[in-house]
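What follows is subunit A.
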Amino acid sequence: MREITYAEAIREALRQEMSLDDNVFIFGEDVGQFGGCFGVTAGLYEEFGPERVMDTPISESAILGAALGSALMGLRPVPELMFSDFTTVCFDYLTNQAPKVRYMCGGQVEKLPMVVRTTTGGWIRAAGQHSQSLEGWFTQVPGLKVVTPATPHDAKGLLTACLRDNNPILYLEHKVLYSVSGPVPEEEYIVPLGQAEIKKEGTDVTLISYSLMLNKTLSVAEQLAADGISAEVIDLRTLSPLDHDTLARSVQKTHKAVVIQEAVEVGGVAAQVVKSLVDSSFEYLDAPIKTVAACNTVIPFSPPLEDAMLPNEEKILAAAKEVLG
Partner candidate 1 sequence: MELSKEKLLDMYKTMVSIREFEQSLSEAVTAGTLPGFVHLGIGQEAIHVGVTTALRPTDWVSSTHRDHGMLLARGADIKRMRAEIFGKVTGYCKGKGGSMHLAAFDKGAPGCNGILGPSQTINNGIALALKKRGQGDIAVVVFGDGAAHRGEFHEALNLAACWKLPVLAICVNNQYAISVCFDDACAIEDIAARSSGYGIPGLVVDGNDVMAVYEAISETAKSIREDKGPALLELKTRRFKGHFEGDPQSYKTPEEVAEEMKNDPIPLFVKQLLEQEITTEETLKGIDDEVKKEMQEAIEFAEQSDYPPLEEIFTDLYYEERRNV
Partner candidate 2 sequence: MKPVGIIANPASGKDIRRLVAYGSVFDNNEKVNIVKRVILGLDSMGVKEIVFMPDYFGIGVRAMEDLDVSLTGSFLDMQTENTQDDSARAAEIMKSLGVACIVTLGGDGTNRVVAKTCADTLLLPISTGTNNVFPYMVEGTLAGLAAGVTALNSEWRKDFSRQVPQLEIRRGSQLIDIALVDVVVSKPGFIASRALWDMTTIQEIFLSRTQPGQIGFSSIGSHIFELAGANGRGVHIIIGPGHQKVKAPIAPGLIPWVPVKAYRIFEPNEAIPLSHAPAMIALDGEREWVEGKKSRIKIVFNPKGPWVVDIPRALQKATEERLFLTNNSKEVE
């Protein structure tokens, strides 16, 4: 199968869906003629024109507001926020607005298709306000789905699924993964939302992660395999709603779990996964569940500091070894 990058896979999902459905349109800062600050939407403006790929002023509230309003009217907007760190300036739309409209109007509106694409994560030396992993905040909003691919294959399939979903969705693309290549089918396909995937089967310990950390976790699983340890690696893919069943089945099999997230260690998806496992599989656990996360501090600029503060393979390996005893 041909290999393309994570960024190209996202672009392909967008292009294929925009060709199939005239209601799908993209807008955001620099997405049009510039092709996006990370190059993800390159070529789409030329192919679909300014009515379907629209450049905007620096106005995140106006961007998400326009997305919500047009979704209410039957269009399928795909607004882009350049960095997830900027969700803060348009927070209302991801919390009080889009996720609540259908509920508060008693279902007068049924479809609310709004896929908010944004970038996440660190390691690009962009410091405290451009490197965060903020997905945790949004998993606590009922009515909003949160999705994040770890591979080019999932990037295309998950995004296609999001574009066909009829709910407000926050779709997080890790900046470092943009240039990573992987096998991606040429035709359109979906990767279902709400389903975690066992990326590597195993028997001795369950390692649960997502996004860039999932890739680091897979490397650690290989290192463990060299030591004769069979780790099962689960990619959450959809952070909200969580796939509790896949998590339970795995941990009931391996009896040990480590949860890895790039976000800071206080709160977040890892804490939710721990709660899920405690609720479903407490009697099956042979050891306390460990989590690996960033230090609870601001992401510093200086490269050695950033590298030390964010979770890495050493920390993941150490945590796995600890639960294995």
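The definition used in the following text is that a contact is a pair of C-beta atoms (placed from the backbone, for glycine too) under 8 Å apart; a residue touches a chain by one contact, two chains touch by 3 or more; residues count from 1.
Selection rule, in plain terms: all candidates are chains of the complex that A comes from, given by their letters.
The structure displayed is predicted, hence computed values, not measured ones.
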For subunit A, which of the options 1 or 2 is its touching partner in this complex?
-> 1
Report the residues of subunit A in contact with candidate 1 in the complex, numbered from low to high.
-> 51, 54, 56-57, 59, 61-62, 64-75, 77, 92-93, 96-97, 102-112, 142-143, 145, 165-167, 241
